[in-house]
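Apart from one protein chain that is not included, each protein chain of the complex appears where it belongs.
We just call them A and B in the order they show up, numbering each chain from 1.
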Amino acid sequence: MAVFRRLGRALDGLYLVAGYLAAACLAGLGCLVLASVVTRLMSVYVGWLGEYAGYAMAAASFLAFAHTLRSGEQIRVGILLGRLEGVARRVVQLWCLLAATAISCWFAWYMVRLAMTSYRFGDRSEGTAATLLWIPQTPVAVGAVILAVAFAHSLIEAIVLGRSGISEPEEQGGETATGDKAAG
Amino acid sequence: AQRWDMPLAYPATNYHSETAAEFARAVTEATGGEIEIVTHPGGSLFKGDEIFRAVRTGQAPIGERLVSAMSNEDPVFGVDALPFLATSFDEAWKLYQASKPIMEKVLEEKGTKLLYAVAWPPQGLYSVKPIARVEDMAGVKFRAYNAATERLAELMGAVPTKIEAAELGQAFATGVAESMISSGATGYDMKIWEYVKYWYDTQAWLPKNIVIVNLETWNGLDEKTRAIILEEAAKAEKAGWDRARELSDWYKAELTRNGMIVEPPSEQLKAGFAAIGETMTAEWLATAGQNGKAVIDAYRK
């Protein structure tokens, strides 16, 4: 049990680190877009700025998946769960986590394959930079894998501890939480 | 029977898409439904820059792509976008024939089989102000979208400006861009006369779309089916080039009709561009290696 908890804490740390990396990518995205305006004003041509802004956005989205999920901000339709209690609720909750774990594993596997295939073919982007595509695809694959890990982690938590570490839909309801826990 | 989904990047009414749709129908009929090709125009299945990858990995058995956009994959794909190398339909056809064996070889190495290629109308110079000599391009904001157009801008003394295709209209409207090289088709499609006054028929280059099929899928077909498809591909290629020639004049007429000044380049402008073309071809040869040299030698023979 102690090992399990320690592992759980380590995983939570992983999600948070990935989330911070994602935030850095979002800030980077802003800098890239700003640079593309500034360079144009200065009559300097930098062809790769738009392309890399796209990559930064992809990395920002994917690396934050797990952190967003565990903060309860990856949304779902909570109508049924909100009305169930007891065993029925637990069963549906487990079904959701099971389905999500299965789908996210499948998703992660193919996002990893995408990067691996790009690597094998030496695929390059069509833009000026001729970027080897596996490089920007790697953070995306990593983000998808961390999301799958987070779902599996939550599923095991739900089975072993009785509840997962994800904030649940009805806890977000009401006037107090605006989906913005950082501010509250 | 097999169903081949065929992603196309351009809208259904574009002549490339129309040619592909006819080709699809013809193959479906001629094989007696053995191969049923279903076209998906307008990037509705895969977007333009996803299509080569989708065909090569077998997600789509067949597809169409602007070949010069693939020049990061191999420089030889970029030969038809070399400025002022082949500047008419006849020369473009000759360049296509000269590059075809090598292009086929490279495409096969990358897991695809070339079926046919159709040219776009020749690329001309759009400008908000009149251009009589290359020197008039100095300081003009010129739309660049890849390394080649950037270098071209540099050699003209223009300021290369990065604008994505989706924002071209707005860019011209607000003065972010003042000039670009593109075909009459592009200008017609975006109704460019709302922002731009001049089009010089420089016939800078004639890029091509290629239709490719996944090599594994292709090798899995029997001899008879392959022969039928190749025969229909040859017909489609001819029909496509004929259409391109017709439309090239039609687009010019449309630009004029909508109030643009459509002119051939002056002798001075032509000479200036020819010199730039020499430079860029020489630079390209330096990167394109043996394959590139073979293509240019065959073309100039």
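Following the convention adopted for this analysis, a contact is a pair of C-beta atoms (placed from the backbone, for glycine too) under 8 Å apart; a residue touches a chain by one contact, two chains touch by 3 or more.
Convention: contacts and distances are computed from a predicted model.
Chain not shown in the complex: UniProt lists it as "TRAP transporter large permease protein", one of "PLDc_N domain-containing protein", "Probable succinyl-CoA:3-ketoacid coenzyme A transferase subunit B", "Oligopeptide transport system ATP-binding protein" or "TRAP transporter large permease protein".
Across B:13, B:97 or B:268, the residue that sits in touch with the chain not pictured is B:13.
Within the whole complex, the absent chain has one touching residue among B:47, B:224 or B:238, and that is B:47.
Contact between chain A and the absent chain runs through residues 19-20, 22-23, 26-27, 29-30, 33-34, 36-37, 41, 50-51, 53-55, 57-58, 60-62, 64-65, 67-69, 71, 73-82, 92-93, 95-96, 99-100, 102-104, 106-107, 109-111, 113-114, 117, 136-137, 140, 169, 172-175, 177-180, 182-183. Mapped onto chain B, contacts with the missing chain fall at residues 3, 5, 11-13, 38, 40-47, 49-50, 53-54, 57-61, 163-164, 166-167, 169-171, 173-176, 188-191, 194-195.
Following the convention adopted for this analysis, only the chains that are shown with their structure count from here on.
Centroids built from CA atoms put chain B at 38 Å from chain A.
Of all residues in chain B, those touching chain A in their complex are 49, 53, 56-57, 69-70, 72-73, 110, 144, 146-147, 150, 153, 159-162, 164, 176.
Every residue of chain A that touches chain B in the complex is listed here, in rising order: 36, 40, 43, 45-47, 49-50, 117, 121, 123-128, 130.
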